[in-house]
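Just one protein chain is left out here, and the rest sit where they should.
Showing chain A:
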Amino acid sequence: MKKSNPVVIVGGGPSGTAAAAMLGKYQIPSIIIDETSKIGGVIYRGPLRNTATLPHLDDNLQRAMSALRTRYEKHKSFIELKLQTRVLGPEGDQHLLLSEGGGLTTLEHNELILATGCHERSVPFPGWQLPGVMLLGGVQLQIKSGLVKPGSKMALLGTGPLLPLVACQLHKAGVDVVGVYEASAFNKLAKEAVALLHKPKLTLNGLSMMSYLKKHQILFHYGYGIVSAQGDKYLEQVSVAPYDDQWRPDRSQAKPLDVDAIGVGYGFVARTQLAMLLGIEHDYSKVSGYIPKLDDNYQSSQKNTYVVGDSSGLLGADAAICEGQIAALNIVHQRGLLDSATMEKERRKIERKHARIKRFRFGFDRFSARQTGLLDLPQDDTVVCRCEQATKKQLTDAIAEGVKDLTTLKMRTRIGMGDCQGKTCSSYALDLLHQAGHDKNTGVIKPRFPLDPIPFTFMEETLNEQV
């Protein structure tokens, strides 16, 4: 292999950028492909337009954003950015098909790093399709990248550390936050105190966010969650109720809240469509959904293809950086630019950091472990697959009629056959199948080429291969 071949990195978030920077440190060129106009990923991309001040964004976030920028700037002579470029899928041997600049191109890869991140886990409930009902990450993206207020009077419902963070950011942005509803009980969090001490600084940050909320009289309710959303054309009201330890709402105690927008955040799912289309083997994990099988260097079942960051399992940005660096180190070693001893030494340093993050994170994963009560939020006629308008009853009927896997469920109900290719509905459908006891070979909504729709007119062009 020629040493000058660039490593192809899909995704310019924390892990993809960290991998490129590490490769650059050893003078290995790389190409970062990102679908947006800026590197940083959803978490650190920042505003999509130029602005002088960002008073609603906290110092930690601004520091992390500039750290990512610095890592990139330092090695940018080795890093080529392909922004506003989408990967449509593999094309033949060792090539990716890209959509960029209004046409199709192919890009050859020897070493490939997938750092495609995650998407939000959609939880259907009555009224979830009303305008104004948003997922928590989407809410955050509006403040961070769109620089718009997602609503004027909002509630946040879900689980995990993103809830207080977004609540603070919304409040600083001038939104009236009427309440934050965490599904798990406080005593469950208290049990994770030891785990949380693995990252004392993060824990302190969390505590300071909680005191910020308290100071501004934003109520944080443990053991509470969503029941339904109501409104004529737009969201006008949500019902919240106490959740038991299975997250089953006590509907008798449900109370209405007048709001014009909500953020709902019951977790994320690894974004694995490209990895699956490449034929990489995956395993199921409760927290992250399907995740690729990887070795210690984040190399997948396909040689020279690595998967790092949240797309390899959800551990957040700090862990994603470590993973990108480890994969890159391995490539440096494979290319003969780093001896085994040095690489092991470097790797162990990063791994120790990664392990601490993991222990901290696992504490929150246990606290936020998804409970079966969520599955019963939708009523029989609630649409769970919005592309194809499949209802909960269609799914439960099919399962009662003997369907045991996602593919058959798809054939029976059209779930996952729409434009989103199952990104929105398949996690819910999978949980339903698992709850019914079908946890072997349950399958996936198979991602299909092309990963994003492409205009027919693109098919008339002849293809350019990039060198």
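Criterion: a contact is a pair of C-beta atoms (placed from the backbone, for glycine too) under 8 Å apart; a residue touches a chain by one contact, two chains touch by 3 or more; residues count from 1.
Criterion: contacts and distances are computed from a predicted model.
Asks: With one chain of the assembly withheld, which option in "Hydrogen cyanide synthase HcnC", "Polar amino acid transport system permease protein", "ECF transporter S component" or "Asp23/Gls24 family envelope stress response protein" matches that chain's UniProt protein name?
Replies: "Hydrogen cyanide synthase HcnC"
Asks: Given the contact definition stated above, which residue among A:Asp59, A:Asp232, A:Asp296 or A:Glu460 touches the chain not shown here?
Replies: Within the whole complex, the residue contacting the unshown chain is A:Glu460.
Asks: Decide which residue listed in A:Pro90, A:Pro242 or A:Gly316 touches the omitted chain of the complex.
Replies: A:Pro90
Asks: Under the stated touch rule, tell me which residues of chain A contact the chain that is not displayed.
Replies: So the residues of chain A touching the missing chain come out as 89-92, 97, 104, 279, 388, 401-405, 407-408, 411-412, 414, 419, 421, 438, 440-443, 446, 448-450, 453-457, 459-460, 463.
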